[in-house]
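Quick one: this structure, given as structure tokens, is what I'll be asking you about.
Every protein chain of the complex appears in place save one, which is left out.
In this document, chain identifiers A and B correspond to the written order of the chains, with residue numbering beginning at 1 in each.
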């Protein structure tokens, strides 16, 4: 009975979604406004562009940079955070710097990067990584600093220290909050991928949409916007799945909302 | 706080007040020393050309440049444009997202009905819409506003909806049993219960807001700090470019710390902010 209602609820959500898509489809069907081409036309262009003609040239480089930059950033942020978080004096001393770096919109560094290092693929990866470090670093530092005192004292009582403590107590204990930071970083990474390509690139999905707009290939532009939307949705769903897997052993309280 | 406890656990049981005062002074001065140290390091690395000083000017060049900028009209108009777009976008996104989120969160049916649509729209990076809004609205500040609102509505809406769902059952029933009206329950129970989530929404939205405003300045060149950074970079005047980046960072820092301060003040009843008695 309960399972039935939960399925019904899920169906309701999908139904509402389907109705909205159908409304777009029908509402735009006879659209002559070049800004809003019919959804049917957009899907045709989507198929022509992204199944799979432009995938190797535009999509793969974007996704590759996203993945590499993101992973480097998250790893660096979490690693540094684990070291800083356990040292109260150091943590207090560097907090304003971390806060400042986190508050600086990462896209502000893009024009600089273009002029200074010329923005090749590795420059973009570097920028994405740099942007992802801060939310993860901040969350890790806070999480490690706020670990339950009982945990560290238990560990001390059983003479668990060093690497073992780090890996078996500190990391799992801080993991829910680290992942919350990683999720925030994911949104930032996606913005960075698109924007770096919009202003300093000759390939990639961001470059594609802006180029399409400038050349008034509006159905192409829409297809690109749609693709970015789908990518956003897909990697978020992937993230949630990974998060759920990693936090399975944390019990129901492990999954924090973010 | 927990880390304080561990640190103090290592100290002798009785902490002398003098020691405590020294610690308080240390807590205030050490962050400044770190900032100062980083500035000195920057200065040395650029002066000795370990970092190319042509592209990365020393701090002692950037700071006076910033001081000069503060006397120019261009600076203040771009600063004003950025803050204005930020604030207006924030207000609009909050006015849309919060009531809608509270409404959705209070009704299981609405929550279920909208979940798929929200989960689909929320992760779309708002910058993907840049070509679209430029096309429709031109490259003015309306385009920026549109992007900001699209980006910031989601965190506000989602947090408000979590907040409405976070109302404690016993607390709610207490209000019902004392015959509070629906409006009274909303105002006196739902809103305070949801307020930590609402503030989280504001915190997330405010930082995304600034990112989008600056990005719009860089990509579609709407007037503001982002645009000034690009202009300076393209003109090769790196001194003022870094000065503008510094200002952008300071603006962001001011917003973040400002909201954190408000949060601390309003949320004194939350376990994480409670003072021990």
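To be clear about the criterion, a contact is a pair of C-beta atoms (placed from the backbone, for glycine too) under 8 Å apart; a residue touches a chain by one contact, two chains touch by 3 or more.
Basically, contacts and distances are computed from a predicted model.
> One chain is missing here; what is its name in UniProt, given the choices "2-oxoglutarate oxidoreductase", "ECF RNA polymerase sigma factor SigM", "Aliphatic sulfonates import ATP-binding protein SsuB" or "Amino acid/amide ABC transporter membrane protein 2 (HAAT family)"?
UniProt lists the chain left out of the view as "Aliphatic sulfonates import ATP-binding protein SsuB".
> Among B:81, B:98, B:127 or B:189, which residue is in contact with the omitted chain in the full complex?
B:189
> Quick one: which of B:117, B:180 or B:250 touches the chain that's been left out?
Missing-chain contact among the listed residues: B:180.
> Can you name the residues of chain B that touch the chain not displayed here?
Per the touch rule, chain B residues meeting the hidden chain are 168-171, 173-181, 184, 188-189, 192, 195, 269-271, 274, 277.
Please note the rule applied: only the chains that are shown with their structure count from here on.
> Provide the C-alpha centroid distance between chain A and chain B, rounded to the nearest whole angstrom.
18
> Considering the complex alone, what residue numbers of chain B touch chain A?
Checking each residue of chain B against chain A gives 1-7, 9, 26-27, 30-31, 33-35, 38, 52, 55-56, 109, 112-117, 119-120, 122-132, 134-136, 162, 204, 207-208, 210-211, 213-215, 218-219, 225-226, 229-230, 232-234, 236, 238, 241-242, 245, 248-250, 252-253, 255-257.
> Name, in rising order, each residue of chain A that touches chain B in their complex.
Chain A reaches chain B through residues 9-10, 12-14, 16-17, 20, 35, 85-86, 88-89, 91-97, 99-112, 114-116, 145-149, 152-153, 184, 187-188, 190-191, 194-195, 198-199, 206, 209-210, 212-213, 218, 221-222, 224-225, 228-229, 232-233, 235-236, 257.
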